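Of the protein chains in this complex, all but one are displayed in their positions.
Order of writing sets the labels: A and B. Residues in every chain begin at 1.
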Amino acid sequence: MVATLDETPTVRTLSLRVPDWPGHLPGQHVDIRLTAPDGYTAQRGYSIATPANGERIDVTVERLEDGEVSPYLNGELVVGDQIELRGPIGGYFVWEPSRGGPVLLVAGGTGVVPLMAMVRERARRASTVPVRLLLSARTFADLVYRDELDRLAAADDGFSVTYALTRGAPAGWTGHRRRVDEAMLAEIAWPVEAGAQTFVCGSTPFVEAVTSGLVALGHPAASIRTERYGAAGAS
Amino acid sequence: MTSDPHYLDGNALGGLLGEVFAADLTTATATCAGCGSVAPVAVMHVYVDAPGAVGRCATCGIVHVRVVQSAERTWLDLRGIRALEMPRLPPPTSPPRP
Partner (left out) sequence: MAFVSPGFRGRRSEQRGGGLIPPGQHLVDDFPVLSAGPTPETPLDEWDFTVVDEAGATAARWTWDELRALPAEQPTVDIHCVTSWSKLGTAWEGVSVDTLLDDVETSADFAVAFCDGDYTTNLPLEDLIDGRAWVVWGYEGDPLEPEHGGPARLLVPHLYFWKSAKWLRGLRLTDEDEPGFWEGLGYHNYGDPWREQRYWGD
C-alpha cells in the first residue's frame, strides 16, 4: 500500500501498487485475502475505485464494526504493508465510454465505488456520453467522493449527480431526504425510450428495491446490471 | 422464491471460478438445467455464507453451481447448468512475415 485517504470517518481509500498489474475495466473488483499467523484466512471482494493506471489501483473500504476483513484494511494496515489480492475480476459489471449511453448509475453507500471508476474513466477520456448518478447515503458525512462528484458535475454538462440522504440532512439541504423509491427514480432515470444502460450497486435490499422500481417504470430488466454487496452493512 | 437479504450476484463467484478455469466466467451465459432460462453467470443468486458457495438460477432457484474449497483442493458441481457459452479467445498473434 502506497497511500491512504480517509473519505469519511468510516471509509478509507487504499492506494495500492500491484507489480505486473495487467490493467482493468471500470467496475471490476479484486479479492483481498488476509492470513493470520496461525493460517486462518479470510477473504472479501472490493471494487476498484479508479480506472486503469499502470500498476496503481485504489480500493475504497468501509470499516464495519463486526467485519472480518474491513477493520484490518481500514484500521491496521499502514503505508508500506503488503496484502494478497487477485484480480481483476468480473467482466459483466463494467462500463467504459466506448459502450455508449446514456447511462444511469445508482449507488447505495459504498456501492458508489465501482461506479466512481466509471465516472473517473469518463472524465479522463473527456467523454461526452451522458451519465446520471444517483447516490444514496445515510447522512451528509457519508457521501463518499462528494467533493469530486460536485466538481465533475459543475464542469460538465453531460454528467449530473443527485444525492439522497436517508437519515437526516443538514440545514439548507437541496437534495432528497428519503430512501430511493420509484418516484425518485422516475425523476432521475432516463426516459425508457432512451434505451439507457443502468448499473446499480449497494446492499442486496437496496439493489432489489432500485431494480424493481426501474422495472416498474418500464425499463427492461436486461438493461440493468447489478452488483450486490450482501445484507445491509455486510462486507 | 422468497426474497432474502443476503445473496450476492454471480460477480461474487468471479474470482473463484476464474481461479479454477483461468477465465472470467461472469460474462459467459448459462442455460439452466431446470427451467431452461438463459442468463449471464453474473446474474446468478450466489450464497457465499455456507460451508461452500452455491449459485442459484435467478429465475427458478435451482442450484446451478456448488463449490467447496479446502486449503488445497476445490470441488465443483456444475450440473445445474445444462450449457455454458462463452467467446473463444483470439488465437495468439504470429510474428509478422518477413
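As a working rule, contacts are C-beta pairs under 8 Å (C-beta built on N, C-alpha and C of every residue); 3 or more make two chains touch, one makes a residue touch a chain.
If you're wondering where the values come from, they're calculated on a predicted model, not measured in any experiment.
J.: Per the definition of touch given earlier, which of A:W21, A:Y46 or A:Y72 contacts the omitted chain?
T.: A:Y72
J.: I need the residue numbers on chain A that touch the omitted chain, in ascending order.
T.: Per the touch rule, chain A residues meeting the hidden chain are 34-37, 39-40, 42, 66-69, 72, 76, 81-84.
J.: Which chain B residues would touch the chain omitted from the figure, given the whole complex?
T.: On the chain B side, contact with the omitted chain comes from 1-4, 6-7, 47, 49-52, 54, 56, 61, 63, 66-68, 70, 73, 75-77.
Definition applied: only the chains that are shown with their structure count from here on.
J.: Hey, how far is the Cα centre of chain A from the one of chain B, in Å?
T.: Taking the mean C-alpha position of each chain, the two centres sit 23 Å apart.
J.: Would you tell me which residues of chain B are touching chain A in their complex?
T.: Chain B residues touching chain A: 3-12, 14-15, 18-19, 24, 26-27, 40-43, 71.
J.: Can you list the residues on chain A that touch chain B in the complex?
T.: 29, 31, 39, 41, 45, 86-87, 89-93, 203-205, 208, 225-232, 234
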